[in-house]
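== chain A ==
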Amino acid sequence: MNIILSAIGGTIVLAIIGIAVGLFLSGIDRRIVARMQARIGPPLRQPFTDVKKLLTKQSIVPANAIPWLFNLMPIAALASSIAVLMYLPFGSLAPILGEAGDMILVLYLLIVPSLALVIGGFASGSPYATVGAQREMVSMIAYELPLAISVVIIAWRLMAANVADPFSFMTLMETSVWDVAGPLGIVGLLLLLFLFMWITPGELSKVPFDSPEAETELAGGILAEYSGRNLGLFSLAQAVKMVGIIAFGVIILLPWNLSPVFGMTGAGAAVIDLVFFFVKVIVVSILSVTVVRTMMARLRITQVVKVYWFVFGGIGIAAIILLMLDAFLMGGV
Partner candidate 1 sequence: MDEIYTPAEVADKLKASLGDSMLDSSIRVRAEGAKKRENTNIWITIRREAIHEAAEALMKIRYPHLSCISGYDKGAKDENLRVQYIFSIYGGIENKECLVIFSTDIPKANPHIPTITDLMEGAAFTEHEKTEYLGIIVDGLEPAKHRFFLPQDFPENVYPLRKDDKKIPDSMVKNLWASGRPENRPPAPLGDE
Partner candidate 2 sequence: MAGNVPYKIPIGPIHPALKEPVHIELTVMGEEVIGADFTPGQTHRGIEWMGLSRNPVQIVHLTDRICGICGVTHSLSFARAVEQIAGITVPERGDYVRTIIAEFERIQSHLLWAGVAAHELGFDSLFYLAWRVREDAMDAIEFITGNRVNYDIIQIGGTRRDITIDQYAKIRTCLKTYKDLFSKLKKLFLEDAVIKSRCIGTGLLSFETAMAYSAVGPTSRASGVTADLRVDYPYCAYGDLDIKPVLPTAYGKDVNGDTYDRIVVRIFEIAQSIEIIETCLDNMPAGPVLWEEKVVKILAACKKASGEAVGRHEAPRGEAVHYVAMDNADAPIAWKVKASTYSNAHVWPIILKGAQLADIPIIVASIDPCMSCTDRVAITDNGSTKIFTKEQLSKMSYEKTRRMLQ
């Protein structure tokens, strides 16, 4: 009973932290974008205000929508993005659902919020939302390839170094790929890091990969028919998902903690690692989301597919080759 209670408690705390960090991240994002565009930009708390407002507003269900599905999907999106967090270790804190999850599970859980968005878009019955949903689906296909490559090859490299259970986050917390890789491997991992930087905006549907929501083309695309509370829930889900994705990238590719540097242990180490972890998340979010979306124009959906499959797919294959060679040279396999 106690376990269940503490799991529920942990989930709630995690949800709150996830939402808070997510909204804070998008606040920072909007602020920095504004500065880069020579503007002042909104206050940091603007995303909080926006969500608060949305939650109090009327939620209109369009005439052609399937109401229950239409209303359910925002909740599904939020719930599933929170679920992602439960499997992730933050700093040196083990995940709430510790052993149960691993990288691939998280990878698939990350699909669920997008899927909820797609189904919600379909359920709203509007042509724009439908085109948006269709594009979201296509871009999911697009970034899945480099994403799968990154995750699988990292696990493979770990396995080649005789690390047991290479998909598990617990393993990742203990062993960093960077430690097992030789020089060639490091180059491969750097490629993967680069890859991840470009996958993140795709997963979050940000410019240049924002064609599902393309305002100038589709009037908000998938979300065109959503309003009020439902829209608010979607933005919460988006915020949490942002934390989830970036945290995922940080965990697998930037796994270092501060506490060993200071030789700390115990609660203090957990706190400092947690802070350091979120600092990493913020930095990654700025580099891979904020800067990218500010410096580029939107790609067409066909170009999105091409870029992810051929350019980033190619880079991924290069990384695979490098890491496999590396494993050979290091004598793992």
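How these were chosen: all candidates are chains of the complex that A comes from, given by their letters.
By definition in this document, a contact is a pair of C-beta atoms (placed from the backbone, for glycine too) under 8 Å apart; a residue touches a chain by one contact, two chains touch by 3 or more; residues count from 1.
As the structure is a prediction and not an experimental result, all values here were calculated from the model.
For chain A in this complex, the touching partner among the options 1 or 2 is candidate 2. Here chain A touches candidate 2 in the complex through residues 33, 36-39, 64, 125-127, 130-131, 134, 137-138, 207-208, 210-211, 214-217, 219, 294-303, going by the rule given at the top.
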